[in-house]
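Please read the structure below before turning to the comments.
Not every chain of the complex is shown here; the ones you see sit where they belong.
Every chain is named by a letter (A, B and C) in the order it is written, and numbering of its residues begins at 1.
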Amino acid sequence: MFYTDGKLQYPVRVDKPNAVFARALQQAIGGVEGEIRVAMQYMFQAFGARGPAKYRDMLLNTATEELGHIEMLATAVALNLETAPLSLQEEVAADPMGGAVLNGMDFRHLLSTGLAALPADANGVPFNASHVYASGNIAADMYANVTAEASGRVLAVRLYNMTDDPGMKDMLSFLIARDTMHQQQWLAAIEELGGSAALPIPDSFPQEKENGEFSYVYLGHMADGSIPEGRWSSGSTIDGRAEFTSEVSKPLGGKPDLAPPRPDSGAQSDQIAKG
Amino acid sequence: MFYTDGKLQYPVRVDKPNAVFARALQQAIGGVEGEIRVAMQYMFQAFGARGPAKYRDMLLNTATEELGHIEMLATAVALNLETAPLSLQEEVAADPMGGAVLNGMDFRHLLSTGLAALPADANGVPFNASHVYASGNIAADMYANVTAEASGRVLAVRLYNMTDDPGMKDMLSFLIARDTMHQQQWLAAIEELGGSAALPIPDSFPQEKENGEFSYVYLGHMADGSIPEGRWSSGSTIDGRAEFTSEVSKPLGGKPDLAPPRPDSGAQSDQIAKG
Amino acid sequence: MFYTDGKLQYPVRVDKPNAVFARALQQAIGGVEGEIRVAMQYMFQAFGARGPAKYRDMLLNTATEELGHIEMLATAVALNLETAPLSLQEEVAADPMGGAVLNGMDFRHLLSTGLAALPADANGVPFNASHVYASGNIAADMYANVTAEASGRVLAVRLYNMTDDPGMKDMLSFLIARDTMHQQQWLAAIEELGGSAALPIPDSFPQEKENGEFSYVYLGHMADGSIPEGRWSSGSTIDGRAEFTSEVSKPLGGKPDLAPPRPDSGAQSDQIAKG
């Protein structure tokens, strides 16, 4: 169960409203790197958590923090929109150079929300939950969370660099710091879960059942038979159980051989006859 | 540029076709954990790779391998469908217990493809590229790739456990091994890129610009003021630059204060008058 | 900013786990009638609220309640999945009648989440935020909210009728009651906002600017010139400003007349020449 106080986790101040930057901020709300996604991801990981209870609590706690980040960013969008042009004529009057602000806006900020945020990305594509990870495997989920916070911090840094509004820079310096912490947090959980000793994920599958011949070999698919070398092609593996090798990939199966189409399956007669 | 030989990277054999398992296999083709996603993810990371060329080659090489995994799985789906019932009556004749096979199938395997694979997941939801990560930050991308291979191996293990078809188990034991290697491979790249020394991601942003007060503190949002403790709440941080601390989160911003709606913005009169 | 206590708003008990019912419950989580949608809808309405502050508070407060409903339902899904078959063979062993449980399941409950809920509907279609209404017009939003709670209660009633599990019926009797209240709540807000006196929505647009000839007439598009009569075709209008009339619709515009394709616009030569 959840509670709110209607206050912002950190102050949100916009010194000079910029409706174009409002569009950019949408990516941090509804984009694949954004806050709706992490809030829902940590929430669904918590709701389905099986095993030690501490991870459920930890996940739910941070999910709850992220809800407040959606709130901060939605507020920032609304404040950035407060001087947006509502009409083509207003735009031209204010800006004799021709629609620069209006053109760069998300039109749905004008048309669908009345100058407020949308649950969508910077291109106006609505958030969809297909990229919410909650696999039931705690280690896989932790890597998904590091990914979310790494791509989230990359995004926040780009937004920070994009604007020169002091208020927005201040808000983003807080969100960037939280992304730093959250990267650390999920990596700390990985360490607690055994780190590289708990690989490969899932570690509950007996590795002797996998085809071990292919478990630690970098396969080359370069047409000239070369191999892109690196830490991944020689030396000890990260899980410490083997040495990396590399070899050129060869097709071990022949050409697929499917049965001809069945008579009532909607194929062409020719396919059926000559199949 | 790409080439093919039309052969399978590894043999695909179905001993007893099972149209219901064909549906399950779709998740490994078009699901968020599936092969279309990784092929496209590694490809777009390679296509946009800036910086040392070796990563481009390495990514492109493995992307090319993954294309062959789509091919293997699509072949497996087609083979599993070869005895599928094409009609309600055929089904009932073969199975006096009432439609068990038909009911468990993806109907589009009958209706849309004529007994072949779809670029969709186990629920028939078409693949969408919103969850393809290619951020332009090599470290963020490597974590995204570990995530993909971790969730991919979890999925492959579940499919392995779901079936008792020896051919399918053999194919999956190969794919599971490749997922093992690919987890290792991306972790090896992370190590090569500096590992925890290259944190936080992106490491090109001067950390003094972030609000350092919040960079290494686990914030508690539990209503009773408790803190879910763990490796993330005390001890040295993973990047080695600080000690984790924890504290109860307090709202530092007040209630948001938006301007009232503007007269021509489509709000209700009451909102405008009393705003 | 938000807080949680990790407890359930109302007890969630499953007396006899049913993995098929788990699929049905997904509609109440991620469907268009579901709880993610209302939580996000009320949240974004609150975040963008301009005008009297009381509506922001009221919306945010109920959004926060709805987050707890997602939690309850996700818990119900996880509990219903606890005895689900993990394999085709397990299924057949337990159920000699042929895969009845497995066939009726959402396969992603097995493959993607490890027996836990997804942010998706009963067909496994991921939640998408395209149907989150937050228009910036408080009256339009209140009607959207009544719709959400009406369709939500219809869904909850259908789920109640679908199951005979006492624990699930108890949980649903609570959610149905909350939907009752929330219908009342949004209708109460409509009354407070002036009810039919505040029509048409938005009431801030001067009605003399609309083409008044068409504002209160039910137009007939039946090919035989008949008019489907009802409360909407005669008598006083709901806003009390006019009488309903009805008439057969006639095309007032001619056939559209577009310019021919421009030479470099990618049309066929014939279109350009004969346009």
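Definition applied: a residue touches a chain if its C-beta (ideal position, glycine included) is under 8 Å from a C-beta of that chain, and two chains touch if they have at least 3 such contacts.
Remember, it's a predicted structure, so these values are computed and weren't measured experimentally.
Here 3 of the identical protein chains are placed; the entire complex in the file holds 6 of them.
Here is the rule we use: only the chains that are shown with their structure count from here on.
Two copies of one chain, chain B and chain C, form a contact in which under half of the residue numbers belong to both partners.
In terms of the distance between Cα centroids, chain A is separated most widely from C. Chain geometry summary: the mean Cα position of chain A and that of chain C are 26 Å apart.
A straight line joining the Cα centres of chain A and chain B is 10 Å long.
Spacing of chain B relative to chain C, judged by their CA centroids, is 28 angstrom. Contacts with at least two other chains are made by residues 1-6, 47-48, 50, 56, 112, 114, 120, 126, 135-137 of chain C. By the touch criterion stated above, chain B contacts chain C in their complex at residues 18, 20-21, 23-24, 27, 31-33, 95, 97-98, 100-101, 103-104, 121-125, 154-155, 158-159, 161-164, 221-224, 249, 251, 255-256, 258-261, 263, 265-272, 274-275. Residues of chain A that touch chain B in their complex: 3, 5-12, 32-33, 54, 57-58, 61-62, 64-65, 68, 71-72, 75, 78-79, 82, 86-87, 114-116, 125, 128, 130-131, 133, 135-137, 139-140, 143-144, 146-147, 150-151, 153-154, 157, 160, 170, 173-174, 176-181, 183-185, 187-189, 191-192, 196, 199-202, 205, 207, 209-223, 227-232, 237-239, 244, 249, 251-256, 258-259, 261-262, 264-267.
Touching chain C in their complex are the following residues of chain A: 1-9, 30, 36, 40, 43-44, 47-48, 50, 56-57, 60-61, 63-65, 67-68, 70-71, 74-75, 78, 112-120, 126-130, 132, 134-137.
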